[in-house]
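What you see is the complex with one protein chain gone and the rest in place.
Chain IDs A and B follow the sequence of writing; residue 1 opens each chain.
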Amino acid sequence: MVLSALIWLPILGAVLTALMPSAKGAKATAIATLSAVVGLTLWVSRQFLLTEGGFQFREALDWLPNLGVNYTLGLDGMSLPLVGLNGLICWLLVFAQNASAGRSRLLMVLLLLTCGGVNGAFLATNAMLFVIFYELELIPLYLLIAVWGSAKKEYAATKFLIFTAVSGILILAAVLALGWLSGGEQPVFDYVQLRQQALPLPLQRILLLALLIGFGIKAPLVPLHTWLPDTYVESSSTVAMFLGGVLAKLGSYGILRFAMPLFPEAWAELSPWLALWAGVGILYGAFAAIAQKDIKRMVAYSSIGHMSYILLAAASGTALSLVGAIAQMVSHGLVLALLFYLVGLIEQKTGSRELDVLNGLLNPIRGYPTTSALLILGGMASAGIPGMVGFAAEFLIFQGSFSAYPLPTLMAIAGTGLTAVYFVILLNRTCFGKLDNNLYYPKISGLESIPSLVLAVFIVVLGLQPALLLRWSESTAQSYGSAAFLPPPVIALHPISHD
Amino acid sequence: MIEPILPPSTHEFADIIHRLESGGAMLPDTPENLMQIIGLYKAYAVPMDFYWRDLLYIAEQVFLDPLPAFKYFLPEEYLELPNHYAGDQADLRIWRGGATAHPELRQFMEKGELRRSLPKLAHHLWHDRINMEFAEECMRAMLWHRNMGGQLDAYLDSEEYRHNADRAIRAYFQFNPVMLAFYKIFPDMFLEQCRQSTMTSVLGLFWEIMAPVFFEMSDLYDEGKLTSVPEAMNFLVNGIFAIAGRPIYHRVRIRGTWYDIVPHSKGFTWLYEAAFPYVEAVFYRTSPFRGTKSYNAQAKQIPADQNDFHYGVLYADKFPVGSAGIPPTLLHQDMFHFLPPYLTEYYRQHCRGEDDMLIQLAISFQRSMYCVTSAVIQAGRAALLYPLDDPNPRHRLANRAYFEGQLNRFCRREYGMHQAARLKAIQSQTYR
Partner (left out) sequence: MPTIVDIAVTNDAFQTLVTAVKVAGLVDALASSGPFTVFAPHDPAFAKLPPGTITSLVQNPPQLARILKFHVVAGRYTRDELRHCSQLTSLEGTSVDLYDDGQTFEVNNATVLAADVMADNGVIHVIDTVILMRPHWFAGIMAAGRTDP
């Protein structure tokens, strides 16, 4: 029941928020709902068995048994960190809303709906149920982009809608084919059963390709990323945080959950190319980010590069790299949310996000010392500086993938270096230098800094103590890593440091 | 009302030229500007009352002390020293108040910002005091930027000066054979220190006059007798004229005997030997303060010619100034202690309130110094050129050339001077 609660509680909360008489009451309801979701996630994590690789807290309800579509839920080491991330980021986003601003109630309702939908996708153990949740969150998201975005929001929202719809159709087609071609009398969509069946290699290839493109659009992976810069930049920073911090993870989650384990032979065959694809994506994202003049666009491109690390990890398929991949999803979510939040704050206060306009924001008296310091921290975390969560994740990925694919891993490492390049550009231009004294930028209140401070605390704590993040997924990763395919040896995770 | 008889100016700052021609200041005449500048004059005058006393003390008594650790510990004698332009015994009474140290200054020296009577040394080390560092920085600017008009500059290099200095130095180190030996080996070094001491005296004598002028302006404003920026400026112009001929000198007291280094009889005057060089050195030029900004001299960001220096208050970027130990910041800190209540309340309502009051007051200070500079420009016009209502068009053209020549100093493109100058910024109230 607890997993259902994680899905339906936010949706119920959305209804209540919509019905609340006062704006303040609406925000309080939304906060209370999400606090309950976060609390529930914490409770679940207390009960979670670290040694169990498979699904826990399973729930099953017959829905359309003839079609194989059932309401089955389960939680494992791959979904738990993501559910936690989703709850945390949604909580922070709602917290940051100004209750009295126009239409903030609608925004919170849509956020709650999406939050429930995303949890549904993470928790579904029925492939069709996953697709349904995956498609459902599209509608509130379209509205989130189209209503709150900036000048070109309609264009961006439509572009997002088209790309995501294509992604959905491909995934739907692949899942339908998977279910119907399983050979039984009735279609099979149950994840556990799907993993046990063996499909002929040619079929595997086609279906894998469809899924890869489908999830590749969502993640996104180069060259399927073209919707992303427009969507991220045109969206309000709240929506951009949600898109980058949480939504993108649906794509990478899909790859790790479905594409990789369901077609082991085809995956093994394709994985050298996938690794190379990841390497190219990382470098592309970094170079594109270096070329940007708009700090939000720069952060958006950085996101493209960093999502490709997950593909690299999946291609290597070692238990170690998979733990890294899951950690990277969380790390990327935290860091990107922090960066988008800060960039949004700076834009809101200064009215600009141009590198050539912003300067000297670190000025202690008239600038934004806290915000700038957190931006520096975010940049360092994104560049994988040790002591922050990005380092733990990326290090595990490289450690796990180097033996399998040395060249793409080196490309990825170079990409990490380039990340530092564009963040140094960003920080040097915006935070350092001379604050223009013909302008006055209004103050950022302590309250406005809280979401970024909370994210920063997570980034640093998980960076100093990565075990807090990694321990959930180790057993699950073992089961996936070993089942995946043969070549790379599984590296024992305990202890992490070999002597 | 002055009738214009010339065609309108085509200068970049034509509006300001016309304002100057009709008897106005570079600073627009608004009640808000008036309140800011007068409040700042008052806040400036109290520490200035300390500056001039201490500068004279340093010039007259500390002199060439090789370890002047206590030069900022002003003896009672100098706090009691009567100002020549205030009090009942004044040569020319400019301020109606008393001639000895200002009561607010005394009160501050007693307890400081900490509001606690601690030993003087504790207040000093905690920087809870009047920061003489700023005053000395101004003095060094005047010493370092030479040839700014007046005859004192040439006199410092004359044989007569050398002789006077030599006599004082020998007397000062009479019982100190080590220093005397050093003097034998490095006479020029001691001479240069003596010149610095002379400049300290010059600045002290200059500020001795400015403090009562500013106090009187503040009192007049409080009484409702000073109601516009041009009135404030004209008060300054009249003040400048009244005291233009005040003597500038340097004398040292060594064991009870006065030694003249720059004697009264040289005829050096306040206007030519102190005021003009002061405005040029401090308002326009000064030097790039360490810590305010990084400069690259190789990239020619620093002018090769000292005449092109433009780091004074009229060009100052008040944002980066605000770090510990930077002389202008120390001045702002000093003024902060003596802000009139109406200004404190005003700053609280703007920008970041308490958090950036130092910057807000620094920008008001910049406005007030544009007003002082306007007064100097108008005084120069009145002394050296023609009345504003002169019927002769040739005379009016000369006045205009003078105003345009003055404002051109804020328009020069070299080294980005036109961007550094705050003349344009102070025209509107959004700059604060």
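As a working rule, a residue touches a chain if its C-beta (ideal position, glycine included) is under 8 Å from a C-beta of that chain, and two chains touch if they have at least 3 such contacts.
Since we're looking at a predicted model, the values are computed, not measured.
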So which of the visible chains would the left-out chain be touching? B
Using the document's definition of touch, tell me which of B:Arg246, B:His310, B:Arg367 or B:His418 contacts the absent chain. B:Arg246
Option touching the unshown chain, where B:Tyr272, B:Phe336, B:Tyr415 or B:Tyr431 are the choices: B:Tyr272
Decide which residue listed in B:Trp95, B:Tyr278, B:Tyr346 or B:Phe403 touches the omitted chain of the complex. B:Phe403
Please output the residues of subunit B touching the missing chain, sorted low to high. 9-11, 91-92, 147-151, 237-238, 241-247, 264-269, 272, 276, 280, 380, 383-386, 394-395, 397-398, 400-406, 408-409
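As a working rule, only the chains that are shown with their structure count from here on.
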Considering only the defined contacts, which subunit A positions touch subunit B in the complex? 360, 363-366, 434-435, 437-438, 440, 443
Residues of subunit B touching subunit A in their complex? 293, 317-320, 322, 351-352, 355-356, 358-359, 425, 430-432
